[in-house]
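Every protein chain of the complex appears in place save one, which is left out.
Now for chain A:
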Amino acid sequence: MIPNHVLILGCPKTGKIRIADWLSEDEKLENINAESHSGLILKTRLRTNYYSTDLNILIDEFPSERSNINTNDSLKFNELKLWYEEFKTVECKELRDVLDGLIFTVNLDSDSTDYISQSLSLISDLKDFMKSESDNDIFFIISAISEQKVPFEDVEDIAISNGLEFIYFNESGTNEFKEKVGKDRIKEILETHEWKNIDLGNDDYENHKMQKLDDMRTMLIESEDGSHQMDFTTVLDKLQIAKGKADSISDISEREKYAKTVIGEIIDYI
């Protein structure tokens, strides 16, 4: 089955691996390069009551080297702009075409509101660009983490004003309105996304039809033991009946025609 692709993008220490691990219950990322998390791919399978699909979770990071981990916000934003420019090039068209969703990650402890505001504006531009480029249905999520639980309403407002959905990854379960929040909401978005390639698992339906097929294949003339082969006496009986019928036909040409038909039928049975 052709897999679907989701890209997780963000600075170092913004929870990209945590999201990937959360989305794939069985598989875990191994052999993670300490230098950079760019280029990591986690292959997993998404299963719901209605369908299942293969999912490739791609991870990309800026800056591309982790040695610059403590860069200030303006440097981080410049790196993101470079990534954005590169992502918009013709060389990346193939990647853009296969993407079904993008999760942009931020860290509420280390990222300033200014940086988040600028970044989300850029991601919003990217969303518009990708939507104008193709009719593909792509989801965009802004995911945030922090060590301690912190207020995130300001960042959520920035995301909403940019037409993006904000999710605070530290949360899970449902809120007072019975809405899924946090990591559970990410899973919900993925489950309700209209993937290009899904396996509807219509096995039950097909099995049901296949069972019917056997009945339909049953020979109309069947012996008592279930076999549809004629024995010698049945053939003789049939010939005798045909002979009697042929005797009653006065016209010779009609009689020959009838005899040929009967012989043809018997040959078919044998």
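The rule we apply is simple: a contact is a pair of C-beta atoms (placed from the backbone, for glycine too) under 8 Å apart; a residue touches a chain by one contact, two chains touch by 3 or more; residues count from 1.
Quick note on the criterion: contacts and distances are computed from a predicted model.
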item	value
Omitted chain, identified by the protein name its UniProt record gives, among "DNA-directed RNA polymerase III subunit RPC3", "Cyclin-dependent kinase E-1", "AP-1 complex subunit sigma-1" or "FAD-binding PCMH-type domain-containing protein"	"AP-1 complex subunit sigma-1"
Which of A:35, A:109, A:147 or A:179 contacts the chain that the document leaves out	A:179
Options A:33, A:113, A:134 or A:161, residue touching the unrepresented chain	A:161
Option from A:114, A:137 or A:237 whose C-beta touches the chain left out	A:137
Touch with the omitted chain, as defined above, among A:89, A:148 or A:192	A:192
Where the unshown chain meets chain A, residue by residue	48-51, 137, 139, 160-161, 163, 165, 174, 177-180, 185, 188-189, 191-194
